[in-house]
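Of the protein chains in this complex, all but one are displayed in their positions.
Moving on to chain A:
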């Protein structure tokens, strides 16, 4: 093939791959443009996970007709005149890559009417082919619409995850901006259903409640600029952090903005979690929206095409500032005068039988203790194990004919519950335990969306849940095999996992896996010997005892030979 220059369309498609990796990145770019245009109100609508339609409408400055065609030229921007200006950037976008990249891979239209203009102008670009601008009736501001995203890039389309997952990414991105820009009323609808709307009142807590749900309102602690002595020069931190009762099982509740730009930065998340040191249970993560403002020259935002990552000149100073501000806010959190002491669960503990001696040779008089079951492999391939104890409240140590086994109690219980749910589904339906009185659970918008998608499957695994007023659901019954505990928290965890796409052969399978995972014994939960024995016996009986529903291993095996080698006996 002779060497030749690529066509503009091909260049556009290739470049688009860097900026526009998934529908959520399109939403993010368009939303940032709207915010840069000084909008007071932005409405985002998506359909089909963003592949069918993405529309971002703002009431910002708009663009005059002659600038519109320029806007979709590569490296055309209103935000940057020369490279030196990069150091002083105060706007979100700057490279002028976003619109042309989106226009290259979608049926794109831009309709805009600046103040003072008698009418608006619309420009359509079908997969990189620009049509002529034409006059249209339009409201003040700009409406950017992208349809059939990636229709001309089948490879990219193939790599998209389930549409619900893509919707989840979009909800996450818009949520972050809505929480971080309380002065702008931001509204999101997915598949014609309103997911959330903020009021634009300027109150960050009000915006957070609109986005994350009412439970945030009580827990949000405002970050304040600390006293001069504690401040880190050149770095200002504001926003809010959630008081410790408000936690998540994942890190996505922590949202960071650097000079107004949403960023992913592990050191910042780490620094924030450090501020919560000892306030959170293992496996729980804070919820927070943190703004870091510093001299634009002290931060490089041009390290990643989507600008999702940033480099700080002095990363440690920034982390220190975040940590101190969070520390100060948490110190102001109200504490109960009489802290509740945690007791072990009643009754089960007090009647613990004599532990069976851990070694098989109990001496001539040892036969009085309960006879051990014969050690033969079970059909599942797991030998019958003798439980010896628990390590770190998380792992069960057991002995079998082939040496020592370490069992992850959470993964093991998750496997057991998962198979019980599947068994119930297969046989005659899952048994349910109705509640005396329906339990009303407030859900965050994406949790509510996940419930909407999964209502039928949740009913099949044994939940009876009905929609309730304003972002809440009423739980009427739970699967009978769910042990007692914090039902609201468990339901939220299940929906959260489903909102992120779930995992499994089918949606029902995904719901079953999430249900098993979030209702099972957690790591860090002390178990009595009988409880551990029952769990191990259940695991032995399961058909695939080696991995939980998510594919994590349930047990590790150390052979007798390996033990002997480790102790230099061989």
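We adopt the following convention: contacts are C-beta pairs under 8 Å (C-beta built on N, C-alpha and C of every residue); 3 or more make two chains touch, one makes a residue touch a chain; residues count from 1.
The rule we apply is simple: contacts and distances are computed from a predicted model.
Per UniProt, the protein behind the absent chain is "Beta sliding clamp"; the candidates were "Glutamyl-tRNA(Gln) amidotransferase subunit A", "Putative cytochrome C assembly protein", "Sarcosine oxidase subunit alpha" or "Beta sliding clamp".
Among A:432, A:496 or A:518, only A:432 touches the chain that is left out of the view. The chain not shown here is touched by just one of A:114, A:424 or A:545, and that residue is A:424.
Of the listed positions A:131, A:485, A:524 or A:561, the one in contact with the omitted chain in the full complex is A:485. On the side of chain A, touch with the chain left out of the figure occurs at residues 337-341, 343, 345-346, 423-424, 427-437, 439, 477, 480-481, 484-489, 541.
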